[in-house]
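Removed from the display is one protein chain of the complex; every other protein chain stays in position.
Each chain carries a letter (A, B and C) given by its place in the written order, and its residues are counted from 1.
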Amino acid sequence: MSKEVNDSGFSHIPRAQGARLINKDGSSNVTKEGLSFIQRFSMFHFLISMKWIPFVFTLFIGFVILNVVFAIIYLIVGIDGIGGVENLEVISDFMKAFYFSTQALTTVGFGQLHPITDFISIVAAVESFIGLLAFAMATGLLYGRFSRPKAKLIFSDNVLYAPFKEGNALMLRLANSKESQIIDVTADVFFTYIDTKGDEPQRRYFNLPLEISKINILATSWTLVHPLDEDSPIAHFTKDDYEKSDAEILIQIQGFDVTYNQMVNTRTSFKANEMVWNAKFKRIFGSASNGEPMINLGELSTYEKV
Amino acid sequence: MSKEVNDSGFSHIPRAQGARLINKDGSSNVTKEGLSFIQRFSMFHFLISMKWIPFVFTLFIGFVILNVVFAIIYLIVGIDGIGGVENLEVISDFMKAFYFSTQALTTVGFGQLHPITDFISIVAAVESFIGLLAFAMATGLLYGRFSRPKAKLIFSDNVLYAPFKEGNALMLRLANSKESQIIDVTADVFFTYIDTKGDEPQRRYFNLPLEISKINILATSWTLVHPLDEDSPIAHFTKDDYEKSDAEILIQIQGFDVTYNQMVNTRTSFKANEMVWNAKFKRIFGSASNGEPMINLGELSTYEKV
Amino acid sequence: MSKEVNDSGFSHIPRAQGARLINKDGSSNVTKEGLSFIQRFSMFHFLISMKWIPFVFTLFIGFVILNVVFAIIYLIVGIDGIGGVENLEVISDFMKAFYFSTQALTTVGFGQLHPITDFISIVAAVESFIGLLAFAMATGLLYGRFSRPKAKLIFSDNVLYAPFKEGNALMLRLANSKESQIIDVTADVFFTYIDTKGDEPQRRYFNLPLEISKINILATSWTLVHPLDEDSPIAHFTKDDYEKSDAEILIQIQGFDVTYNQMVNTRTSFKANEMVWNAKFKRIFGSASNGEPMINLGELSTYEKV
Partner (left out) sequence: MSKEVNDSGFSHIPRAQGARLINKDGSSNVTKEGLSFIQRFSMFHFLISMKWIPFVFTLFIGFVILNVVFAIIYLIVGIDGIGGVENLEVISDFMKAFYFSTQALTTVGFGQLHPITDFISIVAAVESFIGLLAFAMATGLLYGRFSRPKAKLIFSDNVLYAPFKEGNALMLRLANSKESQIIDVTADVFFTYIDTKGDEPQRRYFNLPLEISKINILATSWTLVHPLDEDSPIAHFTKDDYEKSDAEILIQIQGFDVTYNQMVNTRTSFKANEMVWNAKFKRIFGSASNGEPMINLGELSTYEKV
């Protein structure tokens, strides 16, 4: 029997039947309450984690807002202090002030519009300073987003209950979808279910030992194999047991990404309805037309019944 | 008996009764003397560690000072070398030079003010060069501050002396207040007190073994449990002993922050007056109204007497 | 017998005779199919991995294309909205718009050309905003390329079958060609060949134990030595065996680069035709003319027959 894991960081208290502990994309599934938004909020996490299009849109909205604010300030301190406004063929004083603001904030400073009074000169100097800091911040964020290692591992859609040696094993296939190289790759597989034998239902966790739990380089695909032998805590689990006990198989893959020169982490999970019984993965490794070794990642999930 | 830790990096010589070895925020409590300011000072540490508002203020002051310095230089080399100054409706020559300086330093360069002599041209070129380097430095600092992983772990206010299995245990609860995920989390707990049994008082250090010292993911909360059994160096410490011996419990938590893709470290400590005897933590894990698992971090420190 | 490695991350299915598993530069040799270009493509990997000249050329082409796009927009919204164009001695309206675009995108904003209408003012503001973000991105990429640790290890051209103690050993020499210091260096050597004894040919992998597999600092050169004794899985391999079994020796070196303050990884491989039998490396360590220790890395591969 594999040793029970006392604490995997999740609670032992059962939750709603069927709810995942870990989402398919690896994020966790727990709502945090009792803290104010400010206490929970991390600006960096927010700006680094959002998708690219909302991110650029957020920057652009910030740019527009800053310019509106400064345009209003210029109107207040006196737009006559901006030289050259009389030559603009523009619909309103506000737009004149807005255009001057954009030219100060981006430091493009064409000069057709230029400060001539003390007030405008000072506000324009502050605006250029703020513009430089804001774009410095944006530079950092863009780099941070771009350089953050994202192991793009792809997993088979199902965990297979497959024949293995004399008996059976749980099998799962994964591969690196990108050209980057991932080395020193380790896999940890956990199994969790709700044990109803005791006084009250309790969620239990086990580590599932793997045939191979570390590989040197993830060059092709990797099939994780958990033999259902005497060392397995779930050797005698039936299909019915999986479904009734709200079982979940948690996967964690760690490796070193050579392109980013950093550790990468990927997590995912499988529920009972993602298991296929008595099947084995189809071979996806062969030779390309030029004789070079080739792997067909489009077929990563394909299996055949046995 | 847990093995005594020979050296935790702190001295064995007792200090003033009640002084903390580690502050609540994890910083250490030792004054360094005998080195000059330059030897001790680290500009990066200073600028990275200060709060955001003083940091931006520091940058702004630097911006103003640079402009004052260059304004004076322009006055010295001759403000007549700046074209367009006659059109400014401005209170003094110094301010004219100051505004020209801001426009060169930020590279906004409106051009209403522009160099027409050799001296002014050269100084303005140098100022723009310095401005670009200064904002390059600010860019780096802003990114460095922003991207520095800060595990925002929150700890219960107290260490509890709580019933555990057949006996008792010291318990302490912690959680991640942010949305970011922290994985591969390890906890080390040290105990230190002043031993007065020998010839002269000596501070001693022990490692306190934990029921679970490593978890896979800090998804909810984590209760650190040090069983007060035969393996504990402090199994027979009474409430009185804690207070009289200037005891302190030092906590160190390490993990890998998935958002920042870096190791994070948090330290804190508890003194005798932060211990509560014969109490246990209240349950803070339940279901949100939508049936999703939920944790109430606002109640992290709540306990009930037993 | 050294334990067989069950999975090195490569397939056990033999491939074309003579094809390398790992190229001399450490990259792997597997074609990935079945995924769309978008699924496989990583922009960061592409821009970080390409050589410097194509990289700068790519940035420049991007700069030209952006300006062409904006020049066309300016022509569409009306070039009369750009003040000062009448003073340009330039061949076409398109070029006038193009030059104005370059001055907005780089934020140089000379001002001879300047926006006077709403449409042109808005497009110019957006262009300056885009220019700043684009150069922010370029800043990040340049830093990412520059700061990425590249252990410039050089290896001897050949693996030698050399006399060692009472018997023989496989030997391979490596050194750090740069001035940077690499510490805590570990070496892993794998051996793979096609075993034709079974029903169908199968590629097998072994770990080759080294006399010394970790050194403290790679200050001079390091000779990896695999003794061909009873612990070696290939003690009785003949020269003929190496060639017929499509053997390959895979090397992986890891260390900590003190300049970059990061882990560095280098891989390479040797095929049968890169082995030299009954030879030993010439000594390359001596004294420079000033009496200082000196190593002649130009002679790293030189050997003499024994």
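In this text, contacts are C-beta pairs under 8 Å (C-beta built on N, C-alpha and C of every residue); 3 or more make two chains touch, one makes a residue touch a chain.
Since we're looking at a predicted model, the values are computed, not measured.
Engineer: One chain isn't shown here. Among A:111, A:233 or A:293, which residue touches it?
Structural biologist: A:111
Engineer: One chain isn't shown here. Among C:35, C:217 or C:276, which residue touches it?
Structural biologist: If we include the chain that is not displayed, C:217 is the one touching it.
Engineer: Could you tell which one of C:35, C:50, C:75 or C:108 touches the chain left off the display?
Structural biologist: C:108
Engineer: Determine and list the subunit C residues touching the chain excluded from the picture.
Structural biologist: Looking at subunit C, the ones touching the missing chain are residues 56, 59-60, 63, 67, 87-91, 95, 99, 102-103, 106-113, 135, 138-139, 142-143, 146-147, 152, 177-181, 183, 185, 211-212, 215-220, 222, 256, 258-261, 283-288, 291-300.
Engineer: Of the residues in subunit A, which ones touch the absent chain?
Structural biologist: Here the touching residues of subunit A are 107, 109-111, 139.
Engineer: On subunit B, what residues meet the omitted chain?
Structural biologist: Residue positions of subunit B that touch the missing chain: 5-11, 13, 15-16, 19, 21, 27-35, 39-45, 48-49, 81, 83, 103-104, 107-111, 113-118, 121-122, 124-125, 128-129, 131-133, 136-137, 139-141, 143-144, 148-149, 188, 190, 252, 262-265, 267.
Operating definition for what follows: only the chains that are shown with their structure count from here on.
Engineer: Could the interface between the copies subunit A and subunit C be described as same, meaning over half of its residue numbers are common to both, or is it different?
Structural biologist: Here the answer is different, because the shared fraction of interface numbers falls below one half.
Engineer: As a quick test, compute the distance in whole Å between the mean CA positions of subunit A and subunit C.
Structural biologist: Distance between chain centres, rounded to whole Å: 26 Å.
Engineer: Quick check on subunit A: which residues sit in contact with 2+ other chains?
Structural biologist: 103, 107-111, 113, 139, 143, in rising order.
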